[in-house]
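Note that this complex is displayed minus one protein chain, with the remaining chains in position.
Now for chain A:
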Amino acid sequence: MISIDWYLALSAILFCIGIVGVLIRKNAIVIFMCVELMLNAVNLSLVSFSSHYGNVDGQILVFFSLAIAAAEAVVGLAIIIAIFRNNFSVDITQINLLRW
């Protein structure tokens, strides 16, 4: 059987790939997908703790986090559409109106 360490290590690897993706990509939609990847990695670690302790509360928390992720995706994509309507681009290096 696999101990909890391997599940947590997989979660850590996915989280760090998400971080690197957020930092190096310039397309706003891909950055958004990398954020979803990081959310999934954290969900995985919550589920693995919940399963190894035999306590269902962690899975309820993952359920709520899924709902929050859905709400966040809806609002974020609407904002991306609004930005695209103004700038005709989703390249975050071009969207620098508020940049100092």
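Throughout what follows, contacts are C-beta pairs under 8 Å (C-beta built on N, C-alpha and C of every residue); 3 or more make two chains touch, one makes a residue touch a chain; residues count from 1.
Note that contacts and distances are computed from a predicted model.
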Task: Write down which listed name, "NADH-quinone oxidoreductase subunit J", "ABC transporter permease subunit", "Glutamate mutase sigma subunit" or "Anaerobic glycerol-3-phosphate dehydrogenase subunit B", is the UniProt protein name of the chain that is not shown.
output: "NADH-quinone oxidoreductase subunit J"
Field: For chain A, residues in touch with the removed chain
entry: 1-10, 12-21, 23-27, 29-30, 32-34, 36-37, 40, 43-44, 47-48, 50-57, 59-60, 62-64, 66-75, 77-82, 84-87, 90, 97
